[in-house]
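Below is a structure I'd like to ask you about.
The complex is shown incomplete by one protein chain, all other protein chains being positioned as in the whole.
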Amino acid sequence: MAEITLVEAVTQALAHELDADERVLVLGQDVGANGGVFRATDGLQERFGADRVRDTPLAETMIAGIAVGMAAQGLKPVAEFQFMGFIYPGLDQILSHAARLRNRSRGRLCCPIVYRAPYGGGIRAPEHHSESTEALFAHIPGLRVVVPSSPARAYGLLLAAIRDPDPVVFLEPKRIYRAARQEVPDDGEALPLDRCFRLREGGDITLISWGASLKETLAAAEQLAEDGVGSEVIDPATLKPLDIHSIIDSVEKTGRCLVVHEAARTGGLGAEIVAQINDYAFDLLRAPVQRVTGYDTVMPYYQLENYYLPDVERIVAGARAVLDYSHGGGR
Amino acid sequence: MAEITLVEAVTQALAHELDADERVLVLGQDVGANGGVFRATDGLQERFGADRVRDTPLAETMIAGIAVGMAAQGLKPVAEFQFMGFIYPGLDQILSHAARLRNRSRGRLCCPIVYRAPYGGGIRAPEHHSESTEALFAHIPGLRVVVPSSPARAYGLLLAAIRDPDPVVFLEPKRIYRAARQEVPDDGEALPLDRCFRLREGGDITLISWGASLKETLAAAEQLAEDGVGSEVIDPATLKPLDIHSIIDSVEKTGRCLVVHEAARTGGLGAEIVAQINDYAFDLLRAPVQRVTGYDTVMPYYQLENYYLPDVERIVAGARAVLDYSHGGGR
Amino acid sequence: MHKPRMHLVASFDIAHLQYLDEQGRASQELPDFATPDTLQALYRQMALARLVDDRAVKLQRTGRLGTYPSTLGQEAIGVGTGSAMDSADIYCPYYRETGALLERGVDIEEILAIWGGDERGQCFQHAPEDLPLCVPIATQLLHAAGVGVALKYKNEHFDEPQRVAVASAGDGATSRGDFYEALNLAGVWQLPAVFVINNNQWAISVARSDQTASQTIAQKAVAAGIPGLQVDGNDVIAVRAAVADAVERARRGEGPTLIEALSYRLCDHTTADDAGRYRPAGELERAQKREPLARLAHYLESAGHWNEDAETELQRELAEILEREVKAYSSRSKDRPAAMFEHLYAELPEALYEQHDELAERGGDR
Partner (left out) sequence: MHKPRMHLVASFDIAHLQYLDEQGRASQELPDFATPDTLQALYRQMALARLVDDRAVKLQRTGRLGTYPSTLGQEAIGVGTGSAMDSADIYCPYYRETGALLERGVDIEEILAIWGGDERGQCFQHAPEDLPLCVPIATQLLHAAGVGVALKYKNEHFDEPQRVAVASAGDGATSRGDFYEALNLAGVWQLPAVFVINNNQWAISVARSDQTASQTIAQKAVAAGIPGLQVDGNDVIAVRAAVADAVERARRGEGPTLIEALSYRLCDHTTADDAGRYRPAGELERAQKREPLARLAHYLESAGHWNEDAETELQRELAEILEREVKAYSSRSKDRPAAMFEHLYAELPEALYEQHDELAERGGDR
């Protein structure tokens, strides 16, 4: 079996579901003949027809909004926003309608929609092309927010997202779209949307991250291991609803935790994870849970983007600070 | 001097700045002859003219977007969204442009805009009229987010917001628009946008809240006082950037803290406050900082809204849980 | 500089349709559907809408209902639209909709429940595929476009008979990008969709002339390359004829239509509004002369199909229906607090168990 990249795994999952379920439609800007600007829909229109894989006019509010109407009539739209930076005009329709239709109709209608978007920085892209604002979506009741971090997880989680009866915001870390290859059998096996993935076992510190940042997080874990520090690396993958219990299980063991994310720090999802660890495992913490994140400023144009993104050095330093922490007394 | 309500204090501040600075313009749906659906702009069009106080067509993206162009040309628009639930179509313009223009033009242009919106639930309003999604805005670099909780603070903070050279999202807790009256001299004295307000002193627990929930939080403090518990009540008022140091000062004293907000819990601003207290004062905490918040579901239609909103009972119970917390060991 | 020579590349006409003039006289031969029975039925539904509105406002005034948007004076639009649809078609309503909802079979009790702050009103037991009432202005127009995509797709792929999506909105709504994006998509994808605009001349306090510089709302269709027309929105025959024609064309695969129905809001925007603050003196009185019920009654009377007795009998019958429904509304039990979690997702995620259980406890559910 050939090894495939993350973006190819996305294509494979889309093809699998287009093939399996005629209610599934793919739509977005340039998803047709062009196969998407990242080629995530490459070949799909040719294979399934322009009715199943549709180029839309250039209007994100429209894309977000028609998906609601389509879903209310039993279709399963998989809508692509070309970049996460262009999802915002769709936010009203996602927040006010997609996320609420089931609830406000008391279960009469629902929105089995997947809103996909390439996400994050690090590819020398132009302005507004490097957003990671998952926290905005993770705050919205009624949504699921999913970020895959490997080809296999991209495949399994996207299958699950498409089959899920409720709306899912599926954010694809484009920096690692082609970073690694993996054998991913096209077996239609979905992965659960309510479980964290443990990517590495270790007893000294829990490192939590998702998406592209896991690359640096795993490298940091490797570096820490050279110094004899055992890191447990956890990928929540589904950021909302969050499987906090798997995280707590790990923190129970390590007593120390660092959250790494690319998004701006303030109000990022790291804060919620810190707060929930505090809720459930305060007594077990041997140091405050800390965060290594993007800065609280606008993602810079690409010349400076590597300063913005958490790198191995910052992650190792962050972990060190957690590991070296000792109570100053007080309690 | 007559005592005025919070909404009248808003009007007074708007009138003061319209009078003081010809670059200030008020715009929004129904802000003219109608004086706004809550009468926040009552009488302003008559006094300052339809050129200074403008009814716009019904288009929120437009309202958010033209404010950017107006500000880039040196005006100081104060734009009203009729309810916070209708601000979302404006989010793209606020996030991608208003919050970024200064940075992306390296200081050449800027956006001294105030985006006002009535905010929160509890007034038996129709669907979508009871939103409290301040956390979405508090995550956006380049914005200020301000929530007043009394007539005096509404006046002073709105003056500051209008004078501020950068964009401010100013959220007005409509449940307390007319809940209390206060003497508010029209003296043009602004309040700082970088300081918390301490509304009550106490040594046993720090209660943090903002907007309408402060009403119940203060009532809870009162109730706790009857049992001999001293609560320090803090109103950050400016939620972004957050004056964490005043909060830490209080927590240093009490060692215990509860955050109360009306917004959904997950990814709400409470999480960020918990995380920052952990960052700065972990050793001093005698219990995990806890949260009493709206639930992680859609704000219900009004029959059930009082179940959704944090009430005195839940706040007291939350405070009790923090106060009664004792380490289960582990560390 | 002399004026340059320019070459004409496109031309557009906007036309207006009316059957009954302001005095209730036929201004042209009526369409085939306009039998005495049908016209009486339309009259009945408009009269019922008016009664419901009147009662709803009173219920609000006595604290038994929340904010309510009356359709007073605009009954012909909702009733005309609803009556032009097949029950299998899908309606995507805005919020000012009493007449249309009655036509769609929505219970009066449900309408009252919605405005009484109870999600269960949106269940639409007799219109189970219609979308719930929509408050965020113009957003429902995109839903209608999406429904149109689905209906066309299901017709082509699942051999479903072609159904049509019909949406409504106010004149103010036409200023929003969602309106335009919906029309544009419907045009380029030739969707089976009909967009009906209730041009009641006001968006709360903003007059139609302050909303847009376009001479008509109908001409906004030109931007999307779709047909647009104006109808006399106080003439239920014209509304029904125009909508029925558009629905049939959509059903035949000939694409979408924008219909501007000209009417007037003979009431405050909602019970929370006071139009006295902004409505010019005399305007209401002038508009009252054009209202749709008297107009149709005059026509029916002069044709010998209506009289005082019939009116009395009708009002008696409708009052009875209304009492029954109001009683049903008033005796509804409150929804359980925990219900706010039970339809959030198909299945409650583990992460929400604690919150759900806390709420169930508080509501006495367990």
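Letters A, B and C name the chains as they come in the text, with residue numbers starting at 1 for each one.
Just so it is clear, a residue touches a chain if its C-beta (ideal position, glycine included) is under 8 Å from a C-beta of that chain, and two chains touch if they have at least 3 such contacts.
Keep in mind the model is a prediction, meaning the values are calculated, not measured.
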Task: Sole residue of C:Q40, C:N155 or C:S214 that reaches the chain not shown, by the stated touch rule - done: C:S214
Task: Touching the absent chain when the full complex is considered, from C:Y180, C:Y299 or C:Y345 - done: C:Y180
Task: Contacting the left-out chain in the complete assembly, out of B:E3, B:E22, B:E46 or B:E189 - done: B:E22
Task: chain C, residues in touch with the chain not shown (by the definition above) - done: 1-2, 4-19, 28-29, 31-32, 175-181, 184, 187-188, 190, 209-216, 218-220, 222-226, 229-230, 241
Task: Interface residues of chain A (partner: the chain not displayed) - done: 29-30, 32-35, 37, 55-62, 85-86, 89, 124-129, 265-266, 295-298, 300-305, 307-308
Task: Contact footprint on chain B, counting only the chain that is left out - done: 22, 25, 51, 56-57, 59, 61-62, 64-75, 77, 89, 92-93, 96-97, 101-110, 141-142, 165-166, 194, 241-245
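Rule of thumb we're sticking to: only the chains that are shown with their structure count from here on.
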Open item on the list: Going by average Cα coordinates, which chain is farthest removed from chain B?
Closed with: C
TODO: Give, as an integer number of Å, the spacing between the C-alpha centres of chain C and chain B.
DONE: 36
TODO: Could you tell me the distance, in whole angstrom, between the mean C-alpha positions of chain A and chain C?
DONE: 40
Open item on the list: Multi-chain contacts only, two chains or more: what residues does chain A have there?
Closed with: 61, 92, 96, 103-104, 141-142, 241-242
Task: Residue numbers of chain C (touch at least two other chains) - done: 119, 136, 177-178, 339-340, 344, 351-352
